[in-house]
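First the structure, which I've put down as structure tokens, then a few questions once you've had a look.
In this view, the complex is presented without one of its protein chains, the others remaining in place.
Order of writing sets the chain letters: A, B and C. Residues in each chain are counted from 1.
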Amino acid sequence: MDTKGYNLEQLKSFYTVMYRMRRFEEEVFEFYKKGMMPGLAHLYMGEEAVAAGVCAALNEDDFIGSTHRGHGHLVARGADINKMMAEILGKKDGYSKGKGGSMHIMAMDKGILGANGIVGGEIPIATGAAYTAKYLGTNQVAVSFFGDGASNEGTFHESINMASAWSLPVIYVIENNLYGISVDIRDVTNVENLADRAIGYGIPGVVVDGMDVLAVHREAEKAVKRARNGGGPTIIECKTYRWQGHHVGDPGEYRARRNENEKAEWMARCPVENLRKVMLAEYMSEDEVLAMEATVEEEIQNAVKFAIDSPYPDVSEAYTDVFVE
Amino acid sequence: MDTKGYNLEQLKSFYTVMYRMRRFEEEVFEFYKKGMMPGLAHLYMGEEAVAAGVCAALNEDDFIGSTHRGHGHLVARGADINKMMAEILGKKDGYSKGKGGSMHIMAMDKGILGANGIVGGEIPIATGAAYTAKYLGTNQVAVSFFGDGASNEGTFHESINMASAWSLPVIYVIENNLYGISVDIRDVTNVENLADRAIGYGIPGVVVDGMDVLAVHREAEKAVKRARNGGGPTIIECKTYRWQGHHVGDPGEYRARRNENEKAEWMARCPVENLRKVMLAEYMSEDEVLAMEATVEEEIQNAVKFAIDSPYPDVSEAYTDVFVE
Amino acid sequence: MREILYRDAIREALDEEMERDDRVVLLGEDIGWLGGNFKTTAGLYEKYGDLRVKDTPISEAGFVGMGTGMALTGLRPVIELMFSDFLLVAADQVINNAAKITYMSGGQVSVPMVIRTPIGGGRSSAAQHSQSMQAMVSHFPGMKVVVPSTAQEAKGLLKTAIRDNNPVLFFEHKMEYTNKFLIDDEIELIPFGKANIVREGTDITIVATSSQVMKSMDAAKKLEAEGISAEVIDLRTIIPLDRDSIIESVKKTGRLLIVDEAYEFCGIGAEICANVMDDVFYYLEAPIARIGTPNVPIPFSPALEFPIIPSVQKIYDKVKALVEQR
Partner (left out) sequence: MREILYRDAIREALDEEMERDDRVVLLGEDIGWLGGNFKTTAGLYEKYGDLRVKDTPISEAGFVGMGTGMALTGLRPVIELMFSDFLLVAADQVINNAAKITYMSGGQVSVPMVIRTPIGGGRSSAAQHSQSMQAMVSHFPGMKVVVPSTAQEAKGLLKTAIRDNNPVLFFEHKMEYTNKFLIDDEIELIPFGKANIVREGTDITIVATSSQVMKSMDAAKKLEAEGISAEVIDLRTIIPLDRDSIIESVKKTGRLLIVDEAYEFCGIGAEICANVMDDVFYYLEAPIARIGTPNVPIPFSPALEFPIIPSVQKIYDKVKALVEQR
């Protein structure tokens, strides 16, 4: 990990965000194991560097579009983890009063256009936010996060073509974790780098190590700058990996098909652990790191308690919010 | 036009086919002008070299998928022009008993999977025919014809990705006539050559002069050979132009926006005229060419008469063919 | 009062709303230089410029989804889909996304987007360009669904649609675009959810949508000559549905016929039949009836197409049969 150009505050901030994501999801997983969580959740664990690196390159008023695997993006954008956790449990104090759940957390106050249960569904929506920014001349940018699998949906193609034709300020971040559920991207797509598709739209496409938060951040900064300057969209493909199966409860055994050590090899490159090591080696004492972690831990415990304590919504809520006034 | 490698019989055949398309559509246009045609038709005039060149590279049992601008593809594949003309007039003896019309002519006996009124709609269908060929090991190939506009539909992306991943024997022929109705492809797409999109799928993409039937044929032969040998799909982008507006009745004035001579410049490169000139200059006398044309003319007049004489279908036909047994 | 083409009434509504609110932005295929396939946006590109009257590529799912993103972030997109059949290409973005985001967010956000699109047969456009998609979208929650009849209705309802904060599906009838209508000089906003009794009557209630309102009026005139008095209700919006007006009318007439051009199976006629059943059952003098397009793909040949589309004659015949069934 090349820390050149980053100061300690920045590194601490990256670490805190990634650690928060990790701990948040460990607790989500616990809820699942204890049978306290309705439905399922798709954990982002292992991919933290992507959301952390990209979101650090954004301004407060920028937009992001997220996916079924959205907790990481939301935490990185600074969403309220109490409301997130309550939503994941289907509680009244969740972001959507329990109506959305893990796959549909939305937080417009943080420019989060929504997680989305339709693979590829949010790509044009984020692109539309970039249209607004261009139309209103606000200097905002939009980021669309999505997976390798989503890059094979038609909306990927249609959105990027329009964004390029009209130089919209949007960054397409492909989180290539090699799989769409059990399907290996290498079995359903014949290019090594999905970023190569950028050529067909006349825009820059870059591949980056998605386990290295600084590498991700550097590329994101370039793309964001280009977008803000009217240079149009960029595809950033982050090579990454998820620690868990597709969702809680999926053992993810399909990943041993090609290489039985695949998971172990990727886990050895843990983005959270690695940044921790770098910080310990070069900048901070173990105690200092533990202190940072303790602060996060307290937030997490609060969120867990908040979610548990929140009541379920009243049945009548099922019928509200279909329309706004 | 480089005739090297082609013998007179081949040239005559190319000419006959293109001349047949041209005359066929001139008569369709007449029907429209006389108010004898229900609805509309999208004329292929000007683009004849594409269908003629590509289809000449195919075997009898290969498949093609066609579009709303499909007359040329069908004629090139040897469809029965009597039944085509009757269908265009909504008559009982049409290919579909008048139920389909110009946009939905289908002729499975000629491997024609159907014209299609949904832009981009037929791309996956033709791809599926290639799957059948691969699955059954028949050595057939499929060709999917579609326009520049269709290349911005999601089905383009999804189909080509699958065809490439699975090495399906299919050729994607983009008829880039610069416009989708009034919309200039240069305003809605940021690459000069749509064939460049091939890179993003890991397949060959070539650009060819769509006004030169021999140039088209040469590239089609290569692509067909590759497909039959298990080499997977190819994108062939043919640069071409339509003489008429989008459909009969559209003056197509939008095409003077960038360059008021645009249409005239393209018409000077008429694929039918040009091949005629080459043949007259190097191979045949005027009388011989006229004799060829007269033969075609007779077929056309027969088709016109056939269509006019055919009765309308009985009302009861509206309710049949929803399902087969 | 003045004369106007239906398509020009649409254009006026767009123009006036764009003048009023610069967050109103149009997107669609060929709406710019060409002024729309049916010329409903003629002149707006010249007046408002490229970014506000945006010619899109042929990417319906993409630009409808883009519209949702625009709506979420402060604009009020009005999207034209060239034919309502193409709603199917964008169906996920319309139904699973635009329509559900408000709910899924627990009411945090709204999606003020209008999708305008033509419905109907009659032009020999065959199976993929002649459908009427109002029943399909009405089946799903989260969208308002508008089916204007005359030019006046189209203008007033479109202006309301553009000011509504929810996704609105606005269905124009393609056979009306070049028809002339009389309209008021100044058009008021027409509220959603309030049906319009366009003709009072005592023997039967005809609830109609879009072009079928005009056809029902013609049928009612013919029926009057036979001594049958038909009340005709222009439904205006399917969602929200003005149940009360229908129920009240049927209580008076004792008979109900619903006429809508969408396919009959699981269509608007079926819905209204089941919807008001409880309230009118004991007042009915004949079974509730409906006329829609029968469930076959729309054929190309005019010899086949015209006989299957709802028509004045069909309405007339059905009413006679219902009234005589005592």
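Observations on the structure shown:
Here is the rule we go by: contacts are C-beta pairs under 8 Å (C-beta built on N, C-alpha and C of every residue); 3 or more make two chains touch, one makes a residue touch a chain.
What you see is a predicted model; the values in this text were computed from it and never measured.
For the chain excluded from display, the touched partners among the shown chains of the whole complex are A, B, C.
Checked against the full complex, the candidates B:Met18, B:Ala129 or B:Ala307 give a single residue touching the omitted chain, namely B:Ala129. The chain that is not drawn here is touched, among residues A:Glu27, A:Asp62 or A:Glu153, by A:Glu153. Between the chain not shown and the residues A:Val188, A:Val206, A:Val289 or A:Val324, the one that touches is A:Val188.
Checked against the full complex, the one of C:Asp15, C:Asp30, C:Asp92 or C:Glu261 touching the unshown chain is C:Asp92. Even with one chain removed from view, subunit C keeps its contact list with that chain: residues 85-86, 88-89, 91-92, 95-96, 99-100, 103-104, 126-128, 135-136, 138-142, 239, 262-263, 265-271, 273-275, 277-278, 281, 284, 286-290, 295-297, 299.
Across the interface with the omitted chain, subunit B contributes residues 63, 65, 94-100, 104, 106-108, 113-114, 116, 118, 121, 123-136, 142, 154-155, 157-159, 161-162, 165-166, 320-325. Those residues of subunit A that touch the chain absent from the view are 38-40, 90-91, 96, 98-101, 103-104, 116-121, 149-150, 152-154, 180-183, 187-189, 254, 257, 312-315, 317-319, 322.
One rule holds for everything that comes next: only the chains that are shown with their structure count from here on.
Note: centroid distance subunit B to subunit C, computed from Cα atoms, is 36 Å. Mean C-alpha position of subunit A lies 45 Å from that of subunit B.
Rounded to whole angstrom units, the spacing between the C-alpha centres of subunit A and subunit C is 40. Residues of subunit C found to touch two or more other chains are 56-57, 59, 61-62.
Residue positions 154-155, 157-158, 161-162, 165 of subunit A are each in touch with at least two other chains.
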